[in-house]
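Here it is: the structure, laid out below.
Note that this complex is displayed minus one protein chain, with the remaining chains in position.
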Amino acid sequence: MPETLLMQARAGDRRAFAELVKAHQGSVFSIGLRMLNRRDVAEDLAQDVFLQLYRKLDTIESLQHLGFWLRRVAANLAIDWMRRAPYIATLPLDESADVSAPEADSDPLMSRELTRLLGELAPHPRAVMLLRYQEDRDVAEIAAMLDMPMNTVKSHIKRSLTALRGRMIGAKLIDCEEVP
Amino acid sequence: MNARVVFTLAAVLLAGPSFAQTKGRLNLPEFAALADKASETVTVTLDSNLLGIAARFLSNEDPEQAKAKKLVSSLSGVYVQHFTFETDYAYPKGDIDRVRKQLDAPGWSRIVEARSKKENTNVDVFLLLSGDKVQGLAVIASEPREFTIVNIVGNIDLEQLHDLEGNFSIPKLGIETAKPPASTAAPAKPK
Partner (left out) sequence: MTELENELRRLLRPVDAPAGFADRVMRSLPEHPKPAAITVLPTPRRSWMQQFGMPTALAASLLAAVLLGQFTAEQRELRAEQRGLEASRELMQALRLTSDKLDIAYQAVQGPPPSDPEENRS
């Protein structure tokens, strides 16, 4: 995506802004969906994020900054919504939510179990795991996005992986030997 | 600091046509016009302030970043220019040769000179030595469609550099911490 698209959007070109939305809508929506477990709520959150972006566009310095900003705002907004409406965090997995990526060659049972287990993580560790494994962000970036010490980010990742691994072993979805 | 820079400049100017601003720092051309022609550009200019800021964001848990953090703590600058082109020799060789010329200045030793006729690749690795301390590293690599200039300035701890080897796939350069590397000057003729 050319940097000029951002400049055009900042200058008021709505078509350019629409292109920015299309480029990032998948990631932002997915963060909302996997944090909040509901497609309709996730769409509301994603719309909110892009509305905020429209208002703050003149503060975005580069496409890289844009990516950082969107993920930061989406993750923090989702955490905020989960806090204000804690029932969202405990909603049973919406069968129609289809939170996992369609992947022909993955084990559907494992995918389903992992999805369920991720949904049981508390807001902050869940956000950390999404930023790490969905958005492929490194520890320093996640720490900056969530305003969290890097050691805390690392702790969340380690503990979440340990918990997930333990549950997967218990459900006999992976073997003990896989544990490093 | 100003007096030190002036002294360094005077010493270097007297010695040769190089004009490092800080000991070990090369005067790199900006290559501003090349950015449009290049298909890939990497320009990194990190002085001591930015290095300090960058180091804060490096993770202590990630082994690669942790070692980089340790190495960087005694550096005063990391400067890289890297350009890739779609056609051969779209870059000014003269500018690169002028950078090489700066490395004729006293203190710099070329420890590797690699030429590949087959691939038309030239790579030179230089160290600025003060006793057994490395105060500067320069790498100049050129191929028909790409060139890279690296200049790392500061107290490069040889042990830490040695420690990095194998992590960044930095090859073991045979740099031993107990003694300085062998001089690249021609050996004295036997009598």
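Letters A and B mark the chains in the order given here, with residues in each chain numbered from 1 onward.
As a convention for this text, contacts are C-beta pairs under 8 Å (C-beta built on N, C-alpha and C of every residue); 3 or more make two chains touch, one makes a residue touch a chain.
What you see is a predicted model; the values in this text were computed from it and never measured.
Peer 1: Touched by the hidden chain, which of the shown chains?
Peer 2: Hidden chain contacts in the full assembly come out as A, B.
Peer 1: Which one touches the absent chain: A:V21, A:L36, A:A78 or A:V153?
Peer 2: Checking each option in A:V21, A:L36, A:A78 or A:V153, the one touching the absent chain turns out to be A:V21.
Peer 1: Among B:L58, B:A105 or B:V134, which one touches the chain that has been omitted from the display?
Peer 2: B:L58
Peer 1: Touching the missing chain, which residues of chain B?
Peer 2: Touching the chain left out of view, chain B contributes residues 42, 44, 46, 50-51, 53-58, 64-65, 68, 72, 78, 80, 82, 112, 114-116, 121, 123-125, 137, 139, 141, 148, 150, 152, 164, 166-173.
Peer 1: Using the document's contact rule, name the residues of chain A that touch the chain not shown here.
Peer 2: Touching the chain left out of view, chain A contributes residues 12, 14, 17-18, 21-22, 25-30, 33-34, 39, 43, 46-47, 50-51, 54-55, 57, 59, 61, 64-65, 68, 98-103, 106, 110-111, 114-115, 129-130, 133-134, 136, 140-141, 144, 161, 164-165, 168, 174, 178, 180.
Methods note: only the chains that are shown with their structure count from here on.
Peer 1: Please compute the C-alpha centroid of chain A, do the same for chain B, then give the distance between them in whole Å.
Peer 2: 40
Peer 1: Enumerate the contact residues on chain B facing chain A in the complex.
Peer 2: Within the complex, chain B contacts chain A at residues 57-62, 65.
Peer 1: Given the complex with chain B, which residues does chain A contribute to the contact?
Peer 2: The contact residues of chain A facing chain B are 138-140, 144, 150-151, 154.
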